[in-house]
Structures are given as C-alpha cells and as structure tokens.
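A single structure is presented below for examination.
Every protein chain except one is present and positioned as in the full complex.
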Amino acid sequence: MQEFLQLVVSGIATGGIFASLALALVLIYNAMGLVNFAQGEMAMLATFVAYSLINRGMSFWIAFPVTLVLAFGGGVVIQRLVIRPVERAPVLALVIITLGLATLVNGLAGFIWGYVPRSFASPFSPDSVDLAGVFVSYRDLGVIAVSGLVLLAVYLLLQRTTVGLTLRAAAHHPEASRLLGVQVSWMLALGWGLASAVGAVSGMMAAPILLLEPNMMQAIIIYAFAAAVLGGIESPLGAVVGGLIVGVTVNLAGAYLPGVGGDLQLAVGLAIIIAVLILKPNGLFGRAAIRRV
Amino acid sequence: MAALLELENVHAGYGPTSVLHGVSLSVPEGGVVSLLGANGAGKTTTLRAITGGVRWSGDIRFAGHSLRRMSTEDIVRRGIAHVPEGRGICTELTVDENLRLGSHLRRDGAEVQKDYGRVFDYFPVLKERRRLSASTLSGGEQQMLALARALLMRPRLMLLDEPSLGLAPIVVRSIFEIIHSINQTSQVAVLLVEQNARIALDMSSTAYVLEVGRVAVQGAGSELQGNESVRRSYLGY
Partner (left out) sequence: MSRIRTAPPRYWLVLLVVIFFLGFPTVISSFLASEWAQAIILAIAIMGLNILVGYSGQLSLGHGAFMALGAYTSAILVHHYKMDYLVTIPIAAVLTGLVGFLFGVPALRLSPLYLALATFALAVVSPSLIKRPAGLTGGVQGILVLQPDPPDVAREAFAFVTGTAMTSDQWIYYITLFCALVLFWLAWNLARHRPGRAMRAIRDGEVAAAASGINVAGFKTLAFGISAFYAGTAGSLLALSTGFISPDTFPVSLSIQLLVGAVVGGLASIPGPLLGAIFAYFLPIESNQWVPSQTWLPEQITSTVKNAGPAVSYGIILILIMMFAPNGIVGLIRTGYVTVNRRLRGASDPQTGQIPPDTQTV
C-alpha cells in the first residue's frame, strides 16, 4: 500500500510535467487549430538555456524566471518569423512546418551543446518527508508545487485579466475580435510566447529526472499528447487533469504490469492515445465539434 | 462641413469578382444613414470595405483621414464600431466578457462605468445574464449584446449590418427604438444596412439604394418614403 501511494505521488509529479507541456499544446491548438510538434523541442532548448545560465553561476531560482522570459520571447519570435507568414496555409502545411521547426531546434541544440547527456541538478533537496506514513520526496513535492503554481498562474491570466480575455477572444473568434479592435496577430504571438514559457517549465522540471540532452523531450511530448488528447485538446483544464491521469497511470503500469518498464512505458502513452481516439475522441472535457460543411 | 464618413467612387470585390462599381456616399456627424437594396446588391460589402475586410479602390475617409491600407483593428480603434451580419458574438465567452471586449480599449474608467449603466438600462436582460455563456442567448438577445458591445466602444460611427435579420417584429421594433435613442442621446452616427426598408427609412435622415453595386437612388429618408415608384421598384413595398 505504501509503495502504491508513493507511486501515485511520484506519478502526480511526473503528471505535473506532462500537464505543463500539454497545456502548452492546448494553448496553441486553441489559437490556431494546430498541434505544435515542436513544443517539446522548444522546451528542451529553453532548458539548455537555463542550464547555461546556471553554469555561469546563476542560482536555479533566478535562472528559472529568466528562462521563462527568454522562452516567452523565443515563442513570440518564432510566431512572427515562421508561423505568421503562413497563417492562412492549410493545417497540414502548418503541421509540416512545426515538424521542420522541431528538427531545426533539435539540431541546433545538438550543435551548440552536443549530444552527450548532462546532469541537471534539481533545485530541491533529495530528502524525503514522512506524510501520514508515506515517504514522499521533496523533489516530487517541489515539482508538484512548481507545476501547480504555473498552471494556476496561467489560469488566472487567461480568465481574470483583460490580456487573457483578448487572447481567448483572438484565439476563438479572430474575425469578431478584429472588429472590436483586438490586434489578433499580436495576440497569437503572445499565445505562442505563453505556450513556450509554460513548456519551458515542463523541461526544467523534467531535466533533473532524465538527463539533459537534445532528445530529452521526445518521450515527454508523447505523454503530453496523450494528456492533451485525453483531456480534450481544446480544454486547458483537460490538459491538467489528463496530465495527472497519464502520469499516475504510466507510473503504476511501469511498476505493476509485467514487462512494462523503462522505455516500454512509452507504449502505455501510445496505448492511451489510441484508446482515447477510438473510444472518446473528444476527450474528457472536449466538446464534439460540429463540422461546418 | 466635411462628413464624418465619406466614400468616393469605391470599387470593391472578392478576388476576380467585382461587387461594388463606384459607390459614393457620406454620413454626417451624428446622422443616421440607411443603405438599402436587394440581396447581393453590395450592402454588406460596402460595410466590409469601410472596416478593411475587403480590398477596395477609390477613397474612403473617416473624420478626414483616409482608411486606405489600414488594418481592421486600427480602423476600429479610430472610432468605428461594426456589428457584422450574424452579429459576431463570441460564443466561447460569457455575456460579460463580450461586453468587456467592447470596452477594453478605453482608458476613461468612470465614463466606462456610466456607459455600462446606460447599456444595462437599455438591455436589462444582459444584466441578468451577465455570467452566462453568450451562446445561451436568443437571437434577439444576441443582437442586443452586439449593440451593447458596440456602444461600450463609444464609437463615433456605428455600422449596423441587418440588425433585424431573423428577429420577431416586436423585437425589431424595440431594437430600432433603442438605436434611435442611442443616436439622439450620444450623437453616435449610424450607417444602417437593412432589408427592412420601411423601418430603416423611418429613422434615417438620408438613404442610399444600392443595385448591383451602384447607387441607384439617393435622397432624404422622407423623400424616398413618399415616392411611390421608388418604393415599388427598389424597396418592395
């Protein structure tokens, strides 16, 4: 029982990592109807930037917000340079562009930092604390806390501020928003910046657990896809709930299902994606879209 | 005195298809002007040209400033509120959020509060349903929301595209009463596109009748109303 609860808690922690990346995917999907296949690679690049900052002597807790700001800027730049010129292209063309972006960012990271895995120190202490008989590591708690705070901050930004309002309006109703004076194009750029920053959180939380190398996020993005699809690709809340469910499920599957361990846990992620798409394609919180003919 | 809005020999179209073939009209400060005509005559296209939704040639000037090459957002920020065909309600947002989108550009907080008060006086149902999703509103209520939202922008000019479309006659009447009242009290100019010519002419100082992309008839509202042959040929009654 102890072990079970410990697995659940660490599953929630990894779920927080998945949820952050899934939220980034959902933000961009809401803005453009597009799944950004480069989200994981962008997060990885941001994490490398954080790594470099920390190596130069910055403490983690200063490098963290600095990286978020840089990631935000990077997202805006990418939207302005690469996405905006082809805004009106068919969705498949945009998907291919994000794939190109993913390849490019991955290669760039490999070029700058090489492919040798590096260790990324966790900002939290390695000790565990006894919570009602269950030993929970500070690291897991830390990841849960950081992810939770970031997700909460995004929620507040989107729902309670004017900027968030115009962001949502621009994402869902671009034409109507223009007629209300909303600068839709800049709102999209902001959306990309925000998504990039949220994704960076995912990367920085993941790096201490995995080793930091250019291919680090490739597994995580699969789990993030699973989380987003499970929660409903348009629902930010769904991304969070989906992330938690995927995190816990994958952890438990790895421990209790025979033969599923290490890299085959990824197959669990794939299985979740396929199961959701076949059984309930709109996910838990998504709405059935009526296709306009 | 120059008019608030002036269109001079405007040609506009979608791709290779030309819809407007030299339309000229003007809207005076605080005036109400109707743009009438059958389906496909180009009334909606005219409004879209004004707010930059369609490419045009010729000249369109608002408060003396040409609107050529301006983006929709920038044109709107100059003080034109456009309630499009279909109303453009943001159904993913609540009623309140829709209203806030109307006022989000304004810096004069106290005046904004006053306008909210005025808007809720005109449309009490919106106050009741503030927290609900805009998708739950009926057609008439959505029209009210669209108008309220436009009002909250405190525009100098409102472009209204078929406000009566799909609404019951009694609702239409009350909405037009409100539009009239808005124009009288706030001095907002109105360019009104309508198929319901009778009710439009009742409140317009000037009217233009479009036919196949050209201005076929123009004159004072009362004039057109009184002219039986014009009414029969162009206005359908």
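Letters A and B name the chains as they come in the text, with residue numbers starting at 1 for each one.
The rule is simple: a residue touches a chain if its C-beta (ideal position, glycine included) is under 8 Å from a C-beta of that chain, and two chains touch if they have at least 3 such contacts.
Given the structure is predicted, the values throughout are model-derived calculations rather than measurements.
Participant: If you put the missing chain back into the full complex, which of the shown chains would it touch?
Facilitator: It touches the following shown chains in the full complex: A.
Participant: Which listed residue (A:I62, A:L104 or A:L149) would be found touching the missing chain in the intact complex?
Facilitator: The missing chain is touched by A:L104.
Participant: Among A:V116, A:A132 or A:I278, single out the residue that touches the unshown chain.
Facilitator: A:I278
Participant: Looking at A:V9, A:A22 or A:V35, which makes contact with the chain not pictured?
Facilitator: The missing chain is touched by A:V35.
Participant: Identify the residues of chain A touching the omitted chain, counting contacts across the whole complex.
Facilitator: Its contact residues with the unshown chain are 33-35, 37, 82, 85-86, 89-93, 95-97, 99-108, 110-111, 218-219, 222, 225-226, 229, 259, 263-264, 266-267, 269-270, 273-274, 277-278, 281, 291, 293.
Going forward, only the chains that are shown with their structure count from here on.
Participant: If you average the CA atoms of chain A and of chain B, how far apart do the two points sit, in angstrom?
Facilitator: From the centre of chain A to the centre of chain B is 43 Å.
Participant: Note which residues of chain A are touching chain B in the complex, please.
Facilitator: 162, 165-166, 168-169, 172-173, 175-184
Participant: Which positions of chain B touch chain A when the two form their complex?
Facilitator: Counting only chain B, the residues touching chain A are 51, 71-73, 76-77, 81-82, 84, 88-93, 97, 100-102, 104-105, 149, 153.
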